[in-house]
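Have a look at the structure that comes next, please.
Removed from the display is one protein chain of the complex; every other protein chain stays in position.
Chain IDs A and B follow the sequence of writing; residue 1 opens each chain.
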Amino acid sequence: MMAETSNETSSPDGIRILAFLCNWCSYAGADLAGVSRLQYPANVLDVRVMCTGTISPYFVIKAFQEGMDGVLIAGCHIGDCHYLKGNYMTAKRFQVLREALRFLGLEEGRLRLEWVSAAEGEKYAEVIRSFTEEVRALGPSPLRERREAGAGAVKA
Amino acid sequence: MSGLKEIIREKLGNDADAFLCLKSEDGAVLPVLISDVGSPDLEAVEVGEARYPLPKILAGLLAAYPDKRFAVLVRGCDERAVIELSKLEQMDLDRVVMVGLACTTEEAEACGCPRPYPNDIALGEKVEPAPGREIIAEVESLADRERMEWWREQFSRCIKCYGCRNICPMCFCKDCSLENPHLVEPGVIPPEFPSFHIIRALDMAGRCIDCGLCEEACPAGIPLRSLYRKMQEIMADKLGYRAGESLDEKSPLSFLGTEADLEKLE
Partner (left out) sequence: MAEKELSYRLVPSTCTYCGTGCGVLLEVMGGRLAGTLPQKDHPVSKGALCIKGWSCHEFVHSPRRLTRPMVRRDGELVETDWETALKMVAEGLARTRDEHGPDAVGFFASARCTNEENYLLQKLARVVIGTNNVDHCARL
């Protein structure tokens, strides 16, 4: 993942979004969107996980540190989790993570949680369209700007 | 402190193999473990203003001496730590006897924690809490970008001494995320914003018992306590949980989840 993000992706306007998709639902939904030839912006890098419940908040922090402007987590609808309750964990963690990042000054619109089933290709496309638009309006992430400027840290 | 000395004698006679409290030595107050009523340390017992993470020391003792029972002097925060640590399986409450000490008005005001007294008070009198929310309110009054700049400035003084983590009674991971080179790059001071501090803050969600030792241990005067206090507020607001209160209810972040949890979410 780190190697991919450090190269320039095909992001048309430089806005980069990382999407964590769960194997059983949202990734399949994304696949369906592709097969159905639905159109949506090319700013998104997908990372397939087996369950959104395995996504540690650290991954999201790391994604922002590595220069992502937005992070999307898309999992199964509540009650449909392949592992029964993984997405309950996602829902709980997300609350804390979002509020913590807001408190530090990261704009709320840069992090999103959605439930997308394997049959919801159109929903996936719509989520990508609307999230990309929201992040685009916010501009490049302040965390990314600083890193690229090489803010003065002392390397011991 | 004669009341405390009496209690220590009584506990050592019946309930416990050793008593963990504080004593005075050469003008300084420090933790002491008294296992014998005849010990000269008993005469030196004294509780000053200096606070130490007694629950942290206790957890180490319980692990090192699996067959011993310990009595421990606890303020409100210490008791919250013991309760939460027992839920995190770091403490066997069957081997712990808590002796409660209520904080004075001055101590409560200087500290600002939500409950400056333990459930059972053996020494001192209950006083009203003086919750301190000024810094949180100040941060919340700033817009996003200003907020981030404010935190950047605070964290820019961090020398990565790990004092906040080392002194925290709730921190016990053998493999600390803050020492994971993929998350916090070794040898970079100050640590890249905001990784070190947000990782710590996220780990403190549902865990921090608002003792304030972190901020006291910080050589750089970073308002850590306010950050972690905000995490407590988030946990209470969004997930209906406060660390250190219930002996049974575990933090929602420590198990997968029930229907009841989801009802509390948006």
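Operating definition for what follows: a residue touches a chain if its C-beta (ideal position, glycine included) is under 8 Å from a C-beta of that chain, and two chains touch if they have at least 3 such contacts.
Just so we're clear, the structure is a prediction, and the values are computed from it rather than from any experiment.
The missing chain, though absent from the view, touches B when the full complex is examined.
Among B:K11, B:R51 or B:R229, only B:R51 touches the chain left out of the display. Taking the complete complex into account, B:L61 is the one of B:L61, B:V184 or B:C211 that touches the chain left out. Touch with the hidden chain on the side of chain B covers residues 17-18, 25-26, 28-33, 35, 48-53, 57, 60-61, 64-65, 67-68, 159-163, 166-167, 216-219.
Everything that follows uses one rule, which is that only the chains that are shown with their structure count from here on.
With each centre defined as the average position of its C-alpha atoms, the distance from chain A to chain B rounds to 34 Å. For chain A in complex with chain B, the residues that touch the partner chain are 53, 57-58, 61-62, 65, 78, 84-86, 88-89, 91-93, 95-97, 99-101, 103-107, 142-143, 146-147, 151, 153-156. Taken together, the chain B residues at the contact with chain A in this complex read 139-140, 142, 144-152, 177, 182-183, 187-195, 198-199, 201-202, 205-206, 227, 230-231, 234-235, 237-239, 252-253, 256-258, 261-262, 265-266.
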